[in-house]
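One chain of protein is taken out of this complex; the other chains stay put.
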Amino acid sequence: MRSPRWLGSCGWATLLTLCACSGGDGDGGAAPVTTALDETWLGELRADPSRFTAWVASDREGFVLLQQHRLEEAATRDSVAGLRARRELSALYAQLTRLQDLAYDGVIAESSARNAPPSPAFLYFSVLAIQDRKERERAAADERPAEGEPLTAAFMEATEPVRQRYAAHRAARDARDVGALWGLAATPLWTEPLPNGERRLYDPFFYRTVALSLAVDAPAEGPEALVFSGCLTAADAQAEAKASMDTPELGCALAALARLGIAPPPEVDDPQSASDLVVSLDAALDPWTRATLAAGDPAIAELFGDLRLVERTRARWLLALARADLHHDRPRRALTFARLAVDLSTPREVSPVNHPALFGTMAEAQARTGYHREALDALAPVSLHRPDLIGLTELLGDWAILVGLDRHGESKEN
Amino acid sequence: MGASAMSVGRGGRLAFAALRRVVAAVGSVLGATLLLQALVGLAPGDAADLAANDPALRDALSAAWGLDEPLLTRWSRFVLGALGGDLGESLTVRPGASVWSLITAAAGRSSGLVAAALALGLGLALPLGFGGARARRLTLVFSAAPVFLALYAVMTGLNEGAWALIEAGKMERPGWFALPDADSGLRWALGACALAWGSSSLAELQAATADELTRLRRAPFVLAAQARGEPAWPVALRSLLPPLSEVAASQVAVTLGGLIVVERALQLNGAGSLFWQACRLRDLPLACGLAAAAALVVAGARLTSDLTRLWLDPRLREAP
Partner (left out) sequence: MSSARVMTPLLLAALAAPALAGSLRYAEDSAPAIVNPLYSTTMAEARVNELLFGGLYADDRDLRATPLIAESATLNATADELRITVRPGLTWHDGKPLTARDVAFTVETLQDPKTLSTEAGRVDWVQSVSVVNDRELVLKLKRPDPQAIDKLFFKILPAHAFASRPVTRADPFRTKPVGSGPYRLARFGDDNSITFAANPSYPKPLGVSEIVMREVSDKSYQAKLLLYESLEALVRVLPRDLAVLQKSRKVELYPYQTNSWWYIGFNLNAAPFDDERVRQALACMTDVPSLLAPIGTGQTLSGPFVRSSPYYNHDVPPWPHDEGRAAELMKSAGFTKVGEYWSRDGQALTVTVSAHKTLESAQEVVINLQSQWRAAGVKVDVEFLDEAAWKARIWKQHDYDVVLAQWSFDRNEDVREQLHSTGARNFGSYKNAEVDALLDSARASRDPAARKADLRKVHALVHEDAPMIFLWSLDSYSAVSTKVRDVVVHPFAYFSFVSDWKMQ
């Protein structure tokens, strides 16, 4: 019931009535708590937090790494956690591969448009990258290369170090083991002197090799496969595995939305529709989280407060929606979904809420919408502990420089 | 004849007092503007520095605005312009706007606040003056409290409280919310209270009232009135007005000073706030115009006080 209007017109009265009123929490106290999450792994944990220990018992350390998104470390473990980490890492590197392909195309197009011809070495590397992509596309479509195709010819004329590196990649892809290539990706494959430094060109095959090598065909099953993932139930995960373009661990958003009674986003590249969806999603999740934490159970507080399971799952859904939007050529909305998923208490860090693919998705969305310099910025948290990303960041840097080559640079104080 | 001579003497004294005050007012205005020009000149940076980083542009603006002239030349130019009715244009606060129009608009917004603060001070001081030593101590303690800290605390409390009620759906958004951002009667009232309290007029007025009451209780004309069986309060009140008007007049200057702080704290956009901005942005014509206006107001208040005292004080009125 609302208080009379005169109350609102008198500040002193407001102050005096404060003691009689409970503090507002922003939701008006009227929002109903959804029951849609009760039959999910989140709901099960709320009902019985001790299950968590059983679910992660097979490899507690692996799950800790998975929870913290330390994927490279988790991927080395022979457990469900390790398998899941390999799938997530593969998805991340598939995204970096797409970004690299995009950047090579962008640099070549921009160089030509701006009368800034690329160096022969760069051109050569870009041809190699394009050729590698085409080969994979052909392999995926089960096609044979056309005889005498100019790109193929260029590829066959590769210099010896490059030829050797590519052979190593083929072997790694066949054996599904990146092996020593991890250590080589951070050093240039080609250098040539410049008046004040040197041109450094990096391995153009690496990201694709990681993506292919770590791809695991079958997802894990059981509760171990669900905890920390975006899929709320095993049925959701199975449905996602059939329908999704890649890993269900980074998916299940549509099933979750349906469960919460939220309409899926329209199939248009409209960023506002992402904002609206997130408002609905938060309106559904916030009361559930508050009610869960209000129970006062220390075990629940540890899971839902310290580990932030709901925020983490929410971020997964938004990441999945962003990735789906990129897949369907809706980069503006993809960027909005990804932006709204980032936990701003650690805006530039991979964290339990911030999956590295979140930053990769932002970078790809920005690169696809003309924000090349900003894409570099988005990628920074991913590259921070991944020296192998230097090739991609250098490439994106070239692209950003070329785009602004003829612009008037501005600076302001403060 | 005696009455006529007395009347001429009183008229002459009034005219002399007025003349003395006008001379003092002119002196105050000249002194205030010269002092301000000197102080703003001493402060690092001028309007041209604010306008441009480029040395050539800076020099050109300095020359155009006369900022490179010696202090006395600049001041005389201001005075001559003011005598001709031209206070010039604002340089940086509202570039190009007439200083006169800015001052009149700001003064219009501040006058009510100043009048309310003085009235509030007097209105509270009179009853408190009857309250004896305990009331005096209470007023002193009250006046010594950190008024602006208290004001900030009140505003924060009101804002947070109101927001909690609004968010909880227990109240509609009031017109004054959020303080001091929204223009409202509450903000203005808080300003008047803070000005009355913060410019220490309350304690001084109360002290003056109490002293005068003590004196009056023993005054022969009050005792005579009491002996005649007539009520003493009309005589006492009449006798109280001259000293109180003097204190009130002296409070005008303090209140105008307080106006700067109160208007800044409450985002009230009057003369005080404008003066602060003019100094911050080294807008010399505007700052000088406002200083001159303030000096005139103070001199006007003193003149009014003098005339009131002459008119009402039997000792002054009947002096040979």
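Chains here go by letter, A and B, matching the order in which they are written, and residues are numbered from 1 within each.
Note that contacts are C-beta pairs under 8 Å (C-beta built on N, C-alpha and C of every residue); 3 or more make two chains touch, one makes a residue touch a chain.
Computed from a predicted structure; not experimentally measured.
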Among A:42, A:99, A:127 or A:340, residue touching the chain not depicted: A:340
Contacting the left-out chain in the complete assembly, out of A:91, A:168, A:277 or A:400: A:400
Absent-chain interface as seen on subunit A, which is shown: 26, 107, 114-116, 119, 122, 194-200, 271-272, 275, 279, 282-283, 286, 332, 339-340, 343-348, 369-371, 373-374, 376-377, 379-380, 393-394, 396-398, 400-414
Touching residues (missing chain, whole complex) on subunit B: 43-47, 49-58, 60-61, 64-65, 92, 94-97, 105-106, 109, 159, 163, 173, 177-178, 181-182, 267, 269, 277, 280-282
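Heads up, the rule we're going with is that only the chains that are shown with their structure count from here on.
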Length of the line joining the C-alpha centres of subunit A and subunit B, rounded to whole Å: 63
